[in-house]
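For this view, one protein chain was removed and the others were kept in their places.
Per-chain numbering from 1; labels A, B and C assigned in written order.
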Amino acid sequence: MRVLYFAWLRTRTGCAEEDVTPPQGVLTVASLVEWLKQRSAGHAKAFAELRVVRAAVNHEYVDLDHPVRPGDEIAFFPPMTGG
Amino acid sequence: MRVLYFAWLRTRTGCAEEDVTPPQGVLTVASLVEWLKQRSAGHAKAFAELRVVRAAVNHEYVDLDHPVRPGDEIAFFPPMTGG
Amino acid sequence: MIRVQREDFDPGAELAALTAGRRGIGGAVSFVGLVRDMAEGAPITAMTLEHYPKMTEAKLAEIEQEAQRRWPIEASLIVHRYGRLEPGERIVLVITASAHRQAAFESCAFLVDWLKTKAPFWKLEETPGGTNWVDARAADDEASQRWQSSHSDSAE
Partner (left out) sequence: MIRVQREDFDPGAELAALTAGRRGIGGAVSFVGLVRDMAEGAPITAMTLEHYPKMTEAKLAEIEQEAQRRWPIEASLIVHRYGRLEPGERIVLVITASAHRQAAFESCAFLVDWLKTKAPFWKLEETPGGTNWVDARAADDEASQRWQSSHSDSAE
């Protein structure tokens, strides 16, 4: 899977994009988050407040219970502030 | 008094502006209208449907019972259609 | 600012001039009214706007002041043309700019609604079948009246 981080999720993880291969039990966005938090202190900090984290899978906004599969592009970001 | 006509009041009276000296009993816009209607068939036609005639005295919109005095500028026109 | 003129205007240049140097502006809303080639299903070949010159600028200024009283506007502009215009030509420009977009949207819509019913302009349409004076639309009266409040008497 390819994981993308935007705005303060990018600055906290120190990473804009990374390719990851989580274990087989990681089947949803929520379980991916739990697994990513263990990658670094920055990742743990980025996901410390899930209330203000949004996700997209393959360019569609999704809830945390959305499934993830090998080959997906998963993005994490705060609520949007465009316009 | 100077009387101005706009839009179809102008085309019906055949007149854009005219100076008039109504008799002393003409004290309101309504009585001025009644007096102006006698000036020509065109004037009578212009004021035939008072429901769709608006007036201004000295550049302020007024009701038909508004007073008129010598020296006033009185304008008659249909409801506005600007913008 | 108010302008009443026969000549065309440049909406982009007016917007740039109005907002230049005003760095408290977060949003600017512009309305441009254009002559359509149809009205209620009938073709229009031209439109002539007549106005009451001695009254027009004063009434537009009153309407603009009322908008400034109701909303926190950083800058505003009304340009209204008169004379003969053909389909596709610009008739009117209204711009309002504010720190926040909601005030800009509301005040611009307010100005356009009030213009239609309170500024001394009248439209003569030319059609293949002859000319006719445009009737005031009941819908415009309703649009204007939705802005009425106990505070609005001063602009009446």
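The definition used in the following text is that a contact is a pair of C-beta atoms (placed from the backbone, for glycine too) under 8 Å apart; a residue touches a chain by one contact, two chains touch by 3 or more.
This structure is a prediction, so every number in the text was calculated from the model and none was measured.
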In the full complex, displayed partners of the excluded chain: A, C
Omitted-chain contact residue, chosen from C:Gln65, C:Gln102, C:Thr131 or C:Gln148: C:Gln102
Absent chain, residues of chain A that touch it: 4, 6-8, 10-11, 56, 59, 61, 73, 75, 77-83
In chain C, positions touching the absent partner: 10-13, 15-16, 19, 21-38, 87-88, 99, 101-102, 104-105, 108-109, 112, 143
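Criterion: only the chains that are shown with their structure count from here on.
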Centre distance in Å when chain A and chain C are each reduced to the mean of their C-alpha atoms: 49
Centre-of-Cα separation between chain C and chain B, whole angstrom: 26
Inter-centroid spacing, chain B versus chain A (mean Cα positions, whole Å): 74
Residue numbers of chain B (touch at least two other chains): none
